[in-house]
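One protein chain is absent from this view; the other protein chains keep their places.
Our next item is chain A:
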Amino acid sequence: MKCDDNCETQLISPQQSQLVYRAMQNGLSRREALKLLGIGGLAAAGLGSLPGIPGAYAGETGDGTPRKGGSIRVAAHSSSTMDTLDPALGDTAIDYVRAFTFYNGLTQFDEKLTPQPCLAESFETTDNGGRWVFTLRQGVTFHSGKSLTPQDVVFSLMRHKDPDTGSKVMSMAEQIDSVRAIDDRRVEINLVSPNIELPSILAVSHMMIVAEGTSDFASGNGTGPFVCQQFTPGVRSVALRNDNYWREGGGPWLDRIEMVGISDESARINALLSGDVQLINSVSGRNAGRIEQSQGSAIKSVNSGNYTDLVMRVDQQPTSAPEFREAMKYLFDRDQILRVALRGYGEVANDQPVAPGTPYYFDGLAQREYDPDRAASLLKKAGLDGARVPLVVSPAASYSEEMGQFLQQSASRAGLQLALNRVPADGYWSNHWMKHPLGFGNINPRPTANILLSQFFLSSAPWNESGWHNEKFDQLLIASRSEPDAATRRQMYADMQTLIHDEGGIGIPVFLSDIDGYDTRLGGMQRTVPLGGLMAYMFPEFVWWKG
């Protein structure tokens, strides 16, 4: 088996797709170019992305043909002295963007969240996910001039397992048993237990490949599309186009990208509207209208799978009663939350954590509607009607204050008194999250459904938010990691989502959209990767300046 799910659609090789792309560059239309290969019929089969060159079709988006040149400034919502160019330590959007600016991973997500070859030219597993072989691309050099070798990959991946690194993905890296070079081009990765989704894990920003033995990351010495000219934590970074970039026939286009952090949202929007920056992230639904109404700037809203969820601890009173938990899920007026709190920038969710539009989303579950009467009878059954229960909300969990207020109102209709307990954002995650019977959490998008479910729903997971234990779920999750048949795997994910929807201790009312604002002279912004704003942090390679 080769390249995960992609086998089903990967009918042409990266080399062929490059051929198609070059032909198009020379003035052929896509259809003509495909005819060149005698596979014109494929165009009808939804050829969304050609393997090997993500974003190759950027030229078709109405932004004209990409061209080289231009310099932009980007403002992210958060930047502090903790900013880092060490991919393993990345903590905020600006860190992730810089990781994708200066480095590459072995794999890279396309617009369907399928991992495509990147620094690895190809990859395969010999035993359904236990042992993997990645073949490295030839002729790739770091910005320092050093060639990419298997030793760099061994170093980059194994350092996550060392507690002294302080890696943000240490728990994910624990499944890696060993990484070793087979010869001067191939790397073997052995996992503790099989995981068919390893290529997706290697596509996240933390897993970028750094040069062997690097201890000071301040120079951003990677193989990525841009070279780091300047980096001052908490102030700014300047990236210049890497003209020796290994990928042919695509970006990077821009001459220069300057990145700064502007924590104040209205200051960030003002900077965009006044033309001081050309791209910003983290715009709230409340302010998106200001950008839409302006001349020369636009918003891009991406459903990323980010959610704020009601956490009901199954090991504490009164949330241990299944009827209580079900009642709370019926008390969400999801349409109202979407319309009023999010101003429509989101999507109604159904207490299942896998977002629509991502692989493995199960659409067969009936939508749970707002039903205070049903909630009232469930509460009565649990002997909890008329009870007074504290509900912890905080600005740390986005929109939890608004959601708490709506819940409070609908709960009173069902004969339940919710006492809102507002706590500050500072220290929320270490002191309040998962510690109260009834509170809120906020879960950022995860690259694969398996990571999401493993980190937040597996009985033994440290962030099993509600303390939920379900043996059947655990078995399904472990088994799905080594299930070679895609249809069977899909069914397993459907069963797991049904279990969470029916019995789980969390309520997910809506998925939140990530909203970016950009100068309309920035080309290529149509590309969407449903993992987060700023093109899932990967925009630098794919955008150009129309001037």
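Here, contacts are C-beta pairs under 8 Å (C-beta built on N, C-alpha and C of every residue); 3 or more make two chains touch, one makes a residue touch a chain; residues count from 1.
The rule is short, and it goes like this: contacts and distances are computed from a predicted model.
Chemist: The complex lacks one chain in this depiction; which UniProt name from "ABC transporter permease", "Cell division protein FtsX", "ABC-type polar amino acid transport system ATPase subunit" or "IclR family transcriptional regulator" does that chain carry?
Modeler: Per the UniProt record, that chain is "ABC transporter permease".
Chemist: Would you mind spotting which of A:G64, A:G234 or A:P390 touches the chain that isn't drawn?
Modeler: For the chain that is not drawn, the touching residue is A:G234.
Chemist: In the whole complex, not just what's shown, which of A:S144, A:N190, A:N244 or A:S266 touches the removed chain?
Modeler: Residue touching the chain left out of view: A:S266.
Chemist: I'm checking contacts with the chain that's been left out. Which of A:D63, A:D83 or A:D110 qualifies?
Modeler: A:D83
Chemist: So that we can see where the missing chain sits, which residues of chain A does it touch?
Modeler: Those residues of chain A that touch the unshown chain are 75, 80-84, 91, 163-164, 166, 168, 170-171, 232-236, 260-264, 266-267, 270-271, 273-277, 426-427, 429-431, 433, 442, 455, 462-463.
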